[in-house]
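A single protein chain has been omitted from the complex, and every remaining protein chain is retained in its original position.
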Amino acid sequence: MFKLSKLLTLLVLAGLLLAACGPQATPTEVMTEAPATEASSSSSSAPAQPAMCMGAQPGDQLTVMYQWSGAEEESFNAIVKPLLDACGIKLVAQTNRDMAVLDTAVKSTPPDVLFWPDLRPLKLYSDKLLALDSIGADKSNFASYWMDMGTTNGKWVAIPVKADVKSIIWYSPAQFQALGYQVPATFEDLQTLVDKMAADNNVPWSMGFNNGGAADGWSGTDFIQDILLATQGPDYVNGILSGKVAYNDQPVVDAYTLYHKWASDAKYTVGGADGTVNTKFLDAIHKVFSNPPEAMMVKQSGFAGGEIVKEFPNLKYGTDFDFFEFPGVKGVQGGADFMYAFGNSPAAQALVAYLTSKDGGKAWAAAGFGLSPNSGANGNYTDPQVAKLGDILANASGFTFDIGDGLGDPFATAEFKGVVDIVQGADIKATLDTIAQAQTETLNK
Amino acid sequence: MVPKIMKQGRLAPWLYLFPALLIMGLYIIYPTIGTIRLSLLNYNSTASAATTCTANQPCWGIFENYRYALTNSEMLTALRNNALWLLVMVPATVIIGLLFALLADRVRYESLAKAVIFMPVAISFIGAGIIWRFVYYIETGTGAQIGLLDAIISGFGGKPVAWLSNPATNNFALMAVGVWLWAGFCMTILSAAIKGVSAEMLEAARVDGATEFQVFWNIMLPTIMPSIVVVTTTMFIIILKIFDVVFVMTGGNFGTEVIANRMFNLIVTNAGRSTAIAVVLIALTIPIMIFNVDRFRKEEMAR
Partner (left out) sequence: MNAFQSLNKIFRRLPLHLAIIVMCLLWIIPTLGLFVTSFRSREAVRTSGWWSAFLPQPKVGLPEYTQYCASCHGADGRTIQTADLSDPDLVNQFPRAANLLVMLKQPVNGSSHLINPPLPADAKTALSTLAPIITYMQTLGGTNTQNQLTLNNYVDSLVGYKGTQDYSTDCQQKVPSTLAKYKCNISDLLNPEGMGAAFINTVLVSVPATLLVIIFAALAAYAFAWLDFPGRHWLFALLVGLQVIPLQMSLVPIAQLYVKLGLQSSFLGIWLFHVGFGLPYAIYLIRNFIGGLPRDVFESAYLDGASHWTAFRRLALPLAMPAIGALGIFQFIWVWNDFLVAKIFLNTHPVLTVQITNLLDPRGGNWHILTGAAFLSFIIPMVVFFAFQRSFVRGLLAGSVKG
């Protein structure tokens, strides 16, 4: 019996040893050899690093955090490879989609550079974020509305590196042709088409709120925002962000009324209200292109194209699936992955400078990793699908970002919850009054 | 009481306690004190909570976050749901656990049967979320029902039910997962207690002509009462803190919000409110704490 305590001690020690000798941190390391210049062998002369390295030395470590994984992560690695190769920077990346994990990291060991698909870090960490122009970002390659979005109290801290167009509707051209439907040109045409489909007993829409885990109203509020862009335009939508327009204003009520009609009636959407709140948004995309299709159209961002071929590899872009711009929108709605900087090491500066440069935009476009708001990307897209999206983005008269993300909490939570409630039959006016109250509270914060 | 005969140095007890006290102080007590402080500050802990009051609205000054935690409509839903969870799940897990322990005690394949009921205890909540997705899934389009419950319902020609989004069913659907997860825990402890009841006593009562129910009620139940109390208080604490099941299954949507999920959702965006909710949660457990301390002292007296 006396041996027991010894055994326990031994086991703990063994555990400690194992951990110490265990695999080294390898989330994703892209370690590349520094170019073998003569400088590296001679100690007297300074290494002849290219200018793009901003003084970063071979072996310098750069920590980044993003939500990408799999193919997306590979695309990102391809984009930054020229920089890492040229300077010998060692990239240590972490994939994380959890706000709580980001928050803990920022308050303890922030990554040098963060890529995040919304603007919440801008509000939450404005004091810790570095002004991008102070660490070598080139603002000349970006349209002014991109800059405005990422500026807080005159400090420019966020720039989108990747953008996605949300104001588009996916459909099957072959299906439309067989049934004699035309792509609508105006918002009125869209409403007429939807009613015609419903009259033909073809379900026009496929909608889904479920995020893979829980229901989340973002695909509903995206839809509302597109209706508002079509009926009112971008100034009105930005008015909601600035507080000029209250969220219970009449045109907003009208938009919700139309959306409620489409999203909660089984004649207009697959499964009616139950279908809208329970269907995963990925499945909502699939339902339009399955055999047989369950609906005619799905309003979803540019990423849907990739998801369609992933699920149905034998479908072809252009004949079996395609998209058109949400009819009648003045200005587009989009999403973006923003770049934030917490560290000002030479390696971090090099990455920020590279991704905001013309070359960076070009590399982004060549990788086919969504759209790049960087003007260097224009004309460099290789995939016709992405190029078509790029044209929509480049020709947009204005750009609006997600209202919920733009305003932040408690508005965002109230808005997401509100749209779910309305689809499930809550009183529209009363619900919007509650959201408007959250809007006031958010703006006063 | 400690026997007088045992000699000890004055420092000795603290040497035994030192590692545990140091680690608990660092990991639990120090952060908890910080929590109380943060609950009196604003959303990013830069100013007093009183500054978040809006004009013409009720205001509790420095306790403004507590006004949110105790009066906000979302929080009222959460408090109401937690009460419902406690009322339904504590008795449900304890009774089902006890019933199964009693039944399984009488058959030869007892350990196998108990292992089946206990199994969910060994499953992570991430895993449980994946498992139950295939039970509650509803197909609203033209495809086949791939969720077990709705497949059975439509097999009998019924209309599929949206278990997780329909306010009439969703809280109970989540509680069913909770019972599935925790009944095994109760069953294991109560089963052990039942085995501790002296067989002679039970046999004597039976010989005297007592019915099985009388044997249970008059002999078994009083003997295992201490274990039932332990199980009930443990379940009370577990369910008061319930978070995982709600978080993975509905995210607190459709009127299924609970206190701990609300706290988690606000941790990042509003530290003040989140910590105020945490303090409320801790306060709610004080009765259990007092009850436990009381029990401990009585036990010490009796020793």
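Note that the chains take the letters A and B in the order they are written out, and that residue 1 is the start of every chain.
The rule is short, and it goes like this: a contact is a pair of C-beta atoms (placed from the backbone, for glycine too) under 8 Å apart; a residue touches a chain by one contact, two chains touch by 3 or more.
What you are looking at is a predicted structure, and each value in this text was computed from that prediction instead of being measured.
Visitor: Name every displayed chain that the left-out chain is in contact with.
Guide: A, B
Visitor: Specify the residue from the set A:142, A:268 or A:281 that touches the hidden chain.
Guide: Of the listed residues, the one touching the omitted chain is A:281.
Visitor: Just to verify: which one of B:50, B:70, B:84 or B:135 makes contact with the chain not shown?
Guide: B:135
Visitor: Please output the residues of chain B touching the missing chain, sorted low to high.
Guide: Interface residues of chain B facing the absent chain: 2-3, 5-8, 12-14, 16-17, 19-21, 23-24, 26-32, 34-35, 100, 103-104, 106-107, 111, 113, 115-127, 130-132, 134-135, 143-148, 151, 180, 188-189, 191-193, 195-196, 224, 226-227, 229-231, 237, 240-241, 243, 260, 263-264, 267, 275, 278, 281-282, 285-286, 288-289, 292-293, 295-297, 299-300, 303.
Visitor: In the whole complex, what residues of chain A lie against the chain that is missing from view?
Guide: Interface residues of chain A facing the absent chain: 1-2, 4-5, 8-9, 11-12, 15-16, 18-19, 22-23, 25-27, 67-72, 74, 94-98, 100-101, 103-105, 107-109, 172, 174-175, 177-180, 200-202, 211-213, 280-283, 286, 289, 291-293, 303, 307, 309-310, 312-315, 319-320.
Heads up, the rule we're going with is that only the chains that are shown with their structure count from here on.
Visitor: Between chain A and chain B, what distance separates the C-alpha centroids? Give it in angstrom.
Guide: So the centroids are 37 Å from each other.
Visitor: Under the stated contact criterion, what part of chain A meets chain B in this complex?
Guide: 99-100, 102-103, 120, 124, 206, 211, 213-216, 266, 270-272, 274-275, 277-279, 287, 290, 292, 294-295, 408-410, 413, 417, 420, 424, 440-441, 444-445
Visitor: Across the complex, what residues on chain B touch chain A?
Guide: 43-44, 52, 54, 129, 138-143, 162, 164-166, 247-254, 264-265, 267-270
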